[in-house]
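Of the protein chains in this complex, one is absent; all others appear in place.
Then we have subunit A:
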């Protein structure tokens, strides 16, 4: 069953420096129980697209130009504030990169969890407290009962992220959006959080959107991957197909930028030259053209359409066949 369907979503921001075209017409569908990884350069629109789903973009600067965001069939963009508040937290949970700024520093962890449980689920104070303690132990916090009385600053980074996860899953949501939830953490703590999310995803049959810079984390976690560049999904497909058989020059470059385990001493990284375009002055054609080894005249003239390359894998590149041929050679 389709849980979430995004159609032709475009979001822009009015800023002093001009209009930032953060998301430029993206479409995809997410099945129930699916884990989607979203990767891409900083500024490529990953977070903005997530904030649009949650309706957490602040008008008037932020504007949804076009599109639909259907969650279980309902277009979230058409809901009023009250209806959206009921969806947010209750049916869709969100986990942010920086738990310290998303947790309220002046309230205890227990109070914040109980608030959510009472507001959305109408639990009594006593039941909410019991449930809050259960949630904390579910996310692997030892001495959960005592921990309810802790303030966020009294917890380590990893513990705070566990609390964020407890908050996000408190009301048994069907969709969880995690925006770089482990970027600020050490790898050993990241491994704890990834293991936790995997367990919860399986046990609760969660649908997950996981945004990350880390192609390693996504490789171990996602079933499907969206690769974003300059506000477009430039490539999308099953995780194995994206990593083993990338068709878009940007995806190829991204994977080539990583050190390989089997490389020999003195091997060079195949970095992508240049840097991403200014989002207030996007070029008329393919936004990757200035950095692309395959670029031709055609690329500067028009944005390539989404092309299905089979097995649920799609790409937006005029010359993806050349990319495949270049790899075969």
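Just so it is clear, a contact is a pair of C-beta atoms (placed from the backbone, for glycine too) under 8 Å apart; a residue touches a chain by one contact, two chains touch by 3 or more; residues count from 1.
Rule of thumb we're sticking to: contacts and distances are computed from a predicted model.
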So one subunit is absent here. Using its UniProt record, which name fits best from "Carbon-monoxide dehydrogenase large subunit", "2-oxoglutarate ferredoxin oxidoreductase subunit gamma", "ATP-binding cassette domain-containing protein" or "Trehalose transport system permease protein SugA"? "ATP-binding cassette domain-containing protein"
Any idea which of A:239, A:279 or A:323 touches the chain not displayed? A:239
Hey, which of A:60, A:73 or A:259 is the one touching the hidden chain? A:259
Determine which one of A:148, A:272 or A:317 touches the chain that has been left out. A:272
Just name the one of A:8, A:154, A:186 or A:311 that touches the chain not displayed here. A:186
Need a quick check: the contact residues on subunit A for the chain that isn't drawn. 41-42, 156, 158-159, 186-192, 194-195, 213-220, 239-240, 243-244, 253-259, 261, 263, 267-273, 275
